[in-house]
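Before I ask anything, let me first share the structure, which is written out below as structure tokens.
The complex appears here minus one protein chain, its other protein chains still in place.
Chain lettering (A and B) follows the sequence in which the chains are written, and residue indices restart at 1 in each chain.
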Amino acid sequence: MSLIDLANPTRFLALSARVLPWLAAATIILLTIGLYQSAYAPDDYQQGATVKIMFIHVPNAWLSMFVWGVMSVASLGTLVWRHPLADVAAKAAAPIGASFTFLALLTGSLWGRPMWGTYWEWDARLTSVLILFLMYLGLMALWRAVEDPSRAARAAAVLTLVGALNLPIIKFSVDWWNTLHQPASVMRMGGSSLDKAFLIPLLVMAVAFTLLFITLHLAAMRNEILRRRVRSLQMMQAGQKAA
Amino acid sequence: MMSLGPYASFIAASYAAVAIVVAILIGWIIVDYRNQTQRLRELDRSGVTRRSGRSAVDTP
Partner (left out) sequence: MTALSALIRRDLRIALRVGGGALIGVLFFLTVVVLMPFAVGPDLALLSRLGPAILWLGALLASLLTLDRLFMADHEDGSLDLITMSRTPLELACAAKALAHWLAAGLPLIVATPVLGLLLNLDMVATGAVALTLLAGTPALTFTGMIGAALAVTLHRGGLLMAVLVLPLSIPVLIFGVAASQAAITGPLSFGAPFSILCALSLVSLVIGPFAAAASLKHGLD
């Protein structure tokens, strides 16, 4: 089944309905394995048991960027190839990505509190995630500010791509800024190289969360397609009444 | 279970936060799905037809 077949919303609905239960099952299995491994992972000699927060912080941080990447590809689909489902994919992904970004910030803050003593530290990585969160919120506001879905999609697509181009620049700048204003004691989040005892649970959780995103995203895309159907039917109904 | 050390509340809070937010996402998606299919059924009943003539409620 080629990409162009997926362009038909009805066929997409049929396909996603079949795939969704399997994805959900795989997600649950992997999350269970990951949680079990995280629970029984050893303590870090520096951080103690709080290293367990890393197993949920890092996947969320990775997803916050991955989802922007997915939205960027969808935006290319909208602007360059005018793929019909690209708009749907981009709009559905935004709130999910924003949630993961928020969780990355929250878990990062809770992870940092035992180490830094404060709930917030202008650490380079946390600050970049904060800026990314602002960008997600701005994007979601843009989606809702335009009435017509396809015009909103194109404006959002431009903003998403501009954001994608800027993300490496922002990360680089924030890293630079952070080294300038280096606080007295610095605890680097996550450490430079991870022992296998930590790496395996982390990878399992990362894959599990990615599957979680894909499941949620497909489900949200279905809802968005239905929402558009409702809208066009309502407009037809209004037209029929007027006639 | 295992000893979570002196900062157990932070660890628990983090995992709880993730669980809550994911639950909210799942809940929102399910509620939204029900809303949309409900509205489609109402529109179908009131006789509005799609351009293709197919039923709007053919959500499998």
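Just so it is clear, contacts are C-beta pairs under 8 Å (C-beta built on N, C-alpha and C of every residue); 3 or more make two chains touch, one makes a residue touch a chain.
Given the structure is predicted, the values throughout are model-derived calculations rather than measurements.
Trainee: Counting the whole assembly, list the visible chains that the omitted chain makes contact with.
Mentor: Output: missing chain touches A.
Trainee: Would you mind spotting which of A:13, A:161, A:194 or A:236 touches the chain that isn't drawn?
Mentor: A:161
Trainee: Who touches the missing chain here, A:145, A:199 or A:238?
Mentor: Here the residue in touch with the unshown chain is A:145.
Trainee: Could you tell which one of A:15, A:73, A:131 or A:194 touches the chain left off the display?
Mentor: A:131
Trainee: I need the residue numbers on chain A that touch the omitted chain, in ascending order.
Mentor: On the side of chain A, residues 79, 131, 134-135, 137-139, 141-142, 145-146, 151, 154-155, 157-159, 161-163, 165-166, 169-170, 172-174, 176-177, 180 touch the unshown chain.
Rule of thumb we're sticking to: only the chains that are shown with their structure count from here on.
Trainee: CA centre of chain A versus CA centre of chain B: separation in Å?
Mentor: 16
Trainee: Which of the residues in chain A end up touching chain B in this complex?
Mentor: 10, 13-14, 17, 39-40, 43, 48-50, 52-53, 56-57, 60, 95-96, 99, 102-103, 106-107, 110-111, 113-114, 212, 216, 219-220, 222-223, 226-227, 229-230, 232-234, 236-237, 240
Trainee: Touching residues of chain B toward chain A in the complex: what are they?
Mentor: 1-8, 10-11, 13-15, 17-18, 21-22, 24-26, 29, 32-33, 36-37, 39-40, 43, 46, 48, 50, 54, 56, 58-60
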